[in-house]
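Left out: one protein chain. Kept in place: all the others.
Letters A and B mark the chains as written, and numbering starts fresh at 1 in each.
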Amino acid sequence: MEEFSALFHGFAVALSWYNIGMMSVGIVLGIVIGVLPGLGGPNGVAILLPLTFTMSPTSAIIMLSCIYWGTLFAGAITSVLFNIPGETHSVATTFDGYPLAQQGRAGEALTASFTGSFIGAFVAVLLITFLAPLVAKFALEFGPPEFFAVYLLTFCSFVGTGKDPAKTIIAMMLGFGLAAIGMDTVSGELRMTFGWSELLRGIDFLIVVIGLFGVGEILISMEEGLAFEGKSAKINMKVVLETWKKLPKYWLTLIRSSAIGCWMGITPGGATAASFMGYGIAKRFSKDGDKFGTGMLEGVIAPETAAHASGTAALLPMIALGIPGSATAAVLLGGLMIWGLQPGPLLFVEQKDFVWGLIASMYLSNIAGLIIVLTTVPLFAAILRIPFSIIAPIIIVVCAIGAYSVHSAMLDIWFMVLFGIVGYVMKKLDYPLAPMVLSLVLGDRAEAAFRQTMMGSKGDLEIFWSNSLVGSITTLALVMLFWPLISAAWRRLRGGTKAARLAA
Amino acid sequence: MEQQHQRSQRGLTHAAADALTACVVFAVGVVMMIDNHRIGAGWAPDGPESGYFPFRIGVILCIASAVVMLRSLFGKERKREIFVPWDKFKLVLMVLLPTIVYVLAIEFIGIYVASALFIGAFMRVMDKYSWVKTLSISIGTGVVLFWLFEMQFLVPLPKGPLEALFGY
Partner (left out) sequence: MMKLTRKLFNRTSLLPFSLAALACVATLPNQAYAWEPTKPVEVIIPAGAGGASDQMARTIQGIVVKHQLMKQPMLIINKGGASGAEGIMDVKDSKGNPHKLMVAFSAIYTLPIAVNLPFNWRDLNPVAMIASDEFLLWVNSDTPYKTAKEYLDAAKKANGAFKMGGTGSKREDHIITVALDKIAGAKFTYIPYKSGGEAATQLVGKHIDSNVNNPSENIAQWRAGQVRALCVFSEQRMVYKDKITKDQSWADIPTCKESGVDVQYQMLRAFFLPGGTTADQAAYYAELLKKVTATPEWKDYVAKQALKEVYLTGADFVKFLEKDEAFHNKLMHEAGFAAKK
């Protein structure tokens, strides 16, 4: 096969000591950037881009894409340890990762998340290696109706009725409302800014999340007795091996999440949407689905695998078509041009060394990344042993820096405090936070896609069933939404005592 | 939100807190409806106008919050226990108030000095660490953050008079 020889040639390019050194540097930097909330992959890559002008393009992109891998891996660390998502795509990881850490199983949660990430990325790289040209065409099939259908599917696969439907609806609608603040990209009009120029940019997802989860959690732990529980986290490497023994039984979740991630990465749905969809679908189809949110390993693996598969697959459209699948990919794309390479459909033809060197480096750097992050597991788990009176103010400081650096705006730190209080009250009153976060992250994108569609179709809703692709996604979304009813009906049809119990 | 906290000192029940929150949500819904009605909330020939979705979100918020409110006031299963007992709420305030002071301080003395003071104050007041330990950890954190953000990542954060002395 042609791909094989090209790939081996790529390995030869990537496997120099210099490049391996660059890989390690990139991954370590990525981990540092990923752990600090507010500093994300795009920042890291953008900041280091000027350094790479003197390197060869292949070494440069290897280092930069390794920063990207590093941030993807590391986003989970603060999610698990402190309930603070370091990156937007690791929000879903907090749902089960943090409860695990509270039970003293932080090491397990981290190992599972890193391993899941690795597997997701590996599947995506395989996809890039063998199917890039084919799959790249698939990305072009996506117009506004298809995008809306994908967002709808993410939404429907994640949202359940919850304990209290009224409160779930309130949380969700508040999220949509927050997402709508600022300039409406479709009409160019301002919404709900009340003449306040600081509100023009809207309220960033990360600020809300840092407030709700990070600050809110500290307030809750204060009330519950001054400490993060789970100080007893094991801190040796044995935990890695023990966790690995448990992972094979989640093979189905791993495959499912990898597939979701690859798909969402190629169609720029993004890692964040992928992680929510991965979590939602795992919850719906797992036999322990109702225990999700209380600290299930599966609930950590599902979103992380999907997020990492998506982050990796996002590079495919970039390489093959010159379309950035994510913000980081967009900055990398800018880098390509500065190095004198023209991204786009011809890159595969004109710059074989570069492309295959990059693909080969994805294999190597993911393996290197996994090894590096796994060795840090005991280190990070040990952070939980630091006394509360030291770690709590440091967390608040880091949250404040994170909130500020999103837009370099002081007001955002105040918003963070405000959402901390909101998070505290919502948690005390049993309002679910997850639907709010999901609608906040997908709300404006889904709305924009919907309205772009309507402009094209002149207000005709049938466009969502106008071709087989969009039709099947929309239908799938509706099936997901009504899945509890459908599965109950199915079981009742088949009869049996189990059905009676479920229906009750 | 602030109001609730003050009330809770006098023993706010869980149900009352629920009702109050629902009131706030209701108000948010009304504001959304008014502001989005202003910019147009209809369905134009080329699809929904910019206020279309937010307006309806406001409506749904109002309805859902009314349900929560009614249930918390008249529902059979409403919780009558105290929302937050005062002694526990004192602990929450012990974090919340210094945090607010901290954020205020950032505006004047920059994030690095404010952070060092905040961490130091926390360590001294809460666990009574020795001065040596307190100073080394609090100032150390400030310096590390400065080195990381200003010098390495070149991400400018709020700075005050002290940083200006060093030419930043």
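The criterion applied here is as follows: a contact is a pair of C-beta atoms (placed from the backbone, for glycine too) under 8 Å apart; a residue touches a chain by one contact, two chains touch by 3 or more.
Quick caveat, the model's predicted, so the values are computed rather than measured.
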Wait, the hidden chain, what does it touch out of the ones we have here?
-> A, B
Answer key for A:293, A:387, A:456 or A:471 versus the chain not shown reads A:456
The listed residue (A:156, A:186 or A:422) that touches the chain absent from the view is A:186
Of A:5, A:294, A:408 or A:472, which one is in contact with the hidden chain?
-> A:408
Tell me where the left-out chain touches subunit A, residue by residue.
-> 21, 24-25, 28-29, 42, 46, 49-51, 53-54, 139-144, 182-183, 185-190, 197, 200-202, 321-324, 327, 329-331, 333-334, 337-338, 340, 342-346, 372, 407-408, 448, 452, 455-456, 458
Residue ranges of subunit B at the interface with the undisplayed chain | 46, 151-152, 154-156, 167-168
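What we mean here is this: only the chains that are shown with their structure count from here on.
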Whole-Å gap between the CA centroids of subunit A and subunit B | 24
Subunit B-touching residues of subunit A, taken from the complex the two chains share = 33, 36, 39, 43-44, 47, 166-167, 169-170, 173-174, 176-177, 180, 184, 186-187, 189-192, 194, 215, 218-219, 222-223, 226, 387-390, 392-394, 396-397, 400-401, 404-405, 408, 410, 413-414, 417-418, 420-422, 424-425, 428-429, 447, 450-451, 453-455, 458-459
Interface with subunit A, subunit B side, in the complex: residues 1, 4, 14, 17-18, 21, 25, 28, 31-32, 35-36, 39, 43-51, 53-54, 57-58, 60-61, 64-65, 67-68, 71, 83-84, 88-89, 91-92, 94-96, 99-100, 102-103, 106-107, 111, 115, 118-119, 122-123, 126-127, 129, 137, 141, 145, 148-149, 153-158
